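Please read the structure below before turning to the comments.
With one protein chain held back, the other chains of the complex are shown just where they sit.
Per-chain residue numbering starts at 1, and chain names A, B and C are given in the order in which the chains are listed.
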Amino acid sequence: MSNLIDDDPRIIEFDVRTDEMLVNMGPQHPSTHGVLRLVLRTDGEIVSETEPHIGYLHRCAEKIGENVSPRQWIPYTDRLDYLAAMNMNLGWALTVEKLMRHGVGEKARHLRVLIAELNRIASHLVGMGAYGLDLGTFSPFLYAFREREKILDLFEEACGARLTYSYITVGGATADLPSGWLQKCEAFLDQFEPIIKEYHALLTTNAIFVKRTAGVGVLSREMAIDYGCSGPVLRGSGVDQDMRRDGESLYTGMYDGYAFEVAVQKDGRYPRDHTYPSVPKEVVLGDCWHRFFVRMLEVVQSMDLVRQSIDRYAACREPLGEPLKLAEKLPVGDAYLETEAPKGQMGFYIVGNGTSIPWRVRARSSSFSNLSVTHELCRGCLIADVPAIVGSLDIVMGEIDR
Amino acid sequence: MADFLIGLGLPGWLAWSIAALVAAILLLNVIAGGALVFIWAERKIAARIQDRLGPTRTGGRFGWLQSLADGIKLLAKEDLMPEGADGLLFRLAPYVSFCASFCAFIALPFAFDVVGQRLNVGVFFVVAVLGLEVFGVILAGYASASKWSLFGAMREAAQVVSYEVPLGMCVVVPVMLAGTMDLVTIAEKQSGWMSNWYLFHDPFTFVIFWIYVTCAVASVNRAPFDLAEAESELVAGFHTEYSGLRWSFFFMAEYGSMFLVSALAAVLFLGGWNGPVPVAQLVGLSEGTGDSAAYFVRLLGLANLIGKATFGVLLMMWVRWTLPRLRIDQVMTTCLKYCTPIAAVMFAGAMFWQLFLPGGLLPGWSRPAGEIREGWLEGPGGLPATSAPAVVRSAGVAAAEPSDSSGLAKRSPR
Amino acid sequence: MTGMLDMDISSMTHVIVPALATTALPALPMAGINWHSVLFLLFAGLACGFAVGVVAADNVVRMALYLVFSLGATAGLFFLAGAEFLGAMQLMIYVGGTLVLLVFGVMLTAQAPFVSIKPSSSDRTLAAVAGASLLALLLTAAFSVDAWMAPGAGVVPAPTATPLGMALVGVRVDTPPSGSPSGGHAGYMLPFEIVSVHLLVVLVGAAYLARAKRRRTPRAIDAVASAMPVEPAVVATAAVVAPGRPTGGAKSALVGGGR
Partner (left out) sequence: MMNVSVAASILPSGLPLPVSFGMIPLFAANPFTEPVGVIHYLIVGAVLFTAGIACMTLKRNALGILMGIELVLNGANINFVAFSSSYLRAEGAPTLGLDGQVVALFVILLAAAEAAVALAITLNFYNNHATVDVDRADDLKG
């Protein structure tokens, strides 16, 4: 009898069909990072359509960029990706220096690598802690913030601020590192090394965490490239691409002489997986777990980079270069440079017209394109998976809404 | 109690009603006091797990007045009701779920004779009433007129109803071992050394205990199974719209049933009021007599049971702050694909163990397992041999020795 | 207060009288108030009151709630009559199982227009007359037999859990042996097995039946659902409004987010 029903094309058979509902998740939802509003079309528990609504955090940063000189725009770059402000400053500073063809001394170069990688560690720690929150466990969040506080203390000593630093400016940095800072940074790295294993025990190899993330929100290589994803989201899908190695010569020049491998799974193996727990078997390349694991690898990678930059920075004797003058005239022309921010490729574009005020300023946000993937990933998943997927993309609304 | 009041010259019925009310108030205070302590304990344990201090300012160094502060805050908070809410159901829901968890405390034996009401169907009654808590949740979810709370309510209802199946199976094993559903008799049978506890009776019961713990955590909606108030997805599940006193009733119901479920585990598997070492028997005191020594022994028994139940609750808190949350379908698969089959196999195993190895492997298990099944059948092996006409206690005789299987109570080694 | 609360006070004092647990109380209640009768009145009042409530209520969710309290009070009546295993069974299977199933059904179908379908007043009077006459018929029948009129003798019933269990597996322990191995009345082994198999078959059938098998031609509800763009600028018609109250949360969510 049952095959009669199956053969009859007119009858579609599936579970009890409740009525479709339009459900609002956000903008004040506790799990979306910042003010993101997701409109979900759900049928019972199954999500059939996701539409992110953004713009709640828009502050016209780029329009203001057309009224202030490049150095005065540095504080606005802090507030784009407020979790990795140093990397944003670095991106803007490099773009302006590219426009003005103004080189930077060795000491400033190594200082910039040191500070940028330290800020990447802090940003990934927040990403890891908040992701634990999305999946329901509260403790990793506090462990992550405990370590991040120590990094913020170091930054506070260096530039006086804990979140929006405006430390790296066009032509170097506002001030040199205080004496004894390098030893403190070294001490932090030494005590941070063993703690990474705690995070793996808490989350990466936790059976329930693996169950909630393995095979959820699988982003294929082609879709990742098509949607312009970048950073850990791209590398989580197995695409071997890192701006610090594949970027423009001006940016990769900062990193020459540094030994580092891109944290991506090549032919089934991660570069440094000997010190890391093995990849669980039910994990699929490109799912939430891999994006999380890539971020954890990058934290260790950044620690190596910081150690190397400390040695090189200490070796340079000459004083730090003077930053650009406020009223410096900008040459006519434009410049666009992409850097590897913790969330992905952060591009800055400037058009000079001979005066000291740029004619046009534009920031290309990595989280913006990463967020565009949510509809593809959340289709057909359960409501409980939506925060898991959005959390694994690690988006920051400041950067998206600018 | 009632005789004491009759002695004071109160009319009979007034004495009895006062005695009943005093017993009810005492039980209510078990939940209220428990909730007070557990709120404070949860904050402290969560703090310790997260490498911080927890409340330290309210009431002295350890912040033990924190629960009182919470209580006052909840009392002072305004009881909001959403505009589209269904008035009657919205107000009724917290009381329904609180009554359900309070109701089950009646049959729980705290010490030898310290029990609200000695029910012959004690275990069955407790499990039945625990199932009623789901009504409060469904009503709350439906009445607060918001999609999110409805999601939370439907999820929780599905979870609690489906976890009752394995919970029921796990509860039946100790009932089978003791031969009766009367909680007091089950606890009495586990008196003596720790080896007499049903936990160590046979390997199957040991596994059943851990399945019971899982299902209990799930049916009380705690830790990895707390779908209903999954902050990350459903804001706060079914009690999103509640605030103030109504919300605290849901809170009390949760802590009440947490304590109840772990106390039930203590009675069924961990020997109820019998401590690991039978101090009272070694010293020669007995619970049966009415003198002050018996009072002290019962107090010791009370401490034992509350200690075990508190250990269970602390275990739930510890699990809550370390593990992430499971998804609704994973919760269902763990129930249907793991808990229920394993419980069924272990139940069958315990049954055959009871049949073929009544004496058990442990030498300490002296009692002949073919106990009198509540005094109904006195066949040779105790098991109702179908061939030999079973000598039956006629209904009349039973009337004289009413409900408790006193045959057992008096003979147990005291 | 809710039926549940009264029930727990009752189950505290109800068995004091019939079960005579520990204290040596005389079988019959002491002079003065007969607690068994007081509690019976309480539960009977609750059961009948909420049963009439079920008939009177229009909102289907309230009907379900009143039914829960009515059957809860009935469980209390079972306890009072000494059938404590049956009372616990009623609580667990009937109220905790069947009615939860019913409430699930109510939740799934309680869309706004169907929550309270008011019967016309003529139906109400017709039902009232039919009900009253049926009740009168039953009561006359009940009063006609004198044996039933006598008040209870207060013979304390023995605990029923184990005898019931034994009866279900075929060994009648509660009636005096009359030679036959099963002791007089036949046990209930066969019906017990038949009911268990029956339950399995019915539930599997119900699960299969509940799976929605719909025709390819879309229903009215599909047309509206698919026509509506995800951007909720257009207020959806009632058919697709989320389950819940006709007004309140669901509607505001659809009428544009920024409000």
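By our rule, a residue touches a chain if its C-beta (ideal position, glycine included) is under 8 Å from a C-beta of that chain, and two chains touch if they have at least 3 such contacts.
Note that the structure is predicted; figures quoted are calculated from it, not measured.
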Interface residues of subunit C (partner: the chain not displayed) | 18, 28-29, 32-34, 36-38, 40-41, 44, 47-48, 51-52, 54-55, 60, 63-64, 67, 70-71, 74, 77-78, 80-83, 85-86, 89-90, 93-94, 97-99, 101-102, 104-106, 108-109, 114, 117, 119, 123-124, 126-136, 138-140, 142-144, 147-157, 160, 163-164, 167-168, 172, 174-175, 185, 188, 191, 195, 198-199, 202-203, 205-207, 209-210, 212-215, 219-221, 239
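In this section, only the chains that are shown with their structure count from here on.
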Skim through the chains and flag the pair connected by the most C-beta pairs in contact.
-> B-C
Using the touch rule from the top of the page, what residues of subunit A touch 2 or more other chains?
-> 21, 23
Residues of subunit C touching at least two other chains = 242-243, 250, 253
Touching residues (chain side subunit B, partner subunit C) in the complex = 2-3, 11-13, 16, 20, 23-24, 82-86, 88-89, 92, 95-96, 99-100, 102-103, 106, 113, 116-121, 124-125, 127-129, 131-132, 134-135, 138-139, 142, 145-147, 150, 153-154, 157, 161, 164, 180-181, 373-374, 376-377, 384, 386-387, 389-390, 392, 394-395, 398-399, 402-404
Across the complex, what residues on subunit B touch subunit A?
-> 46, 49-52, 147-148, 151, 224, 226-227, 230-235, 321-330
Please name which positions on subunit C make contact with subunit B in the complex.
-> 1-2, 4-5, 7-9, 11-13, 15-16, 19-23, 27, 30-33, 35, 59, 61-62, 65, 68, 72, 84-85, 87-89, 91-92, 95-97, 99-100, 103-104, 107, 110, 155-156, 158-163, 166, 171, 173-174, 176-177, 181, 183, 242-245, 247-250, 253
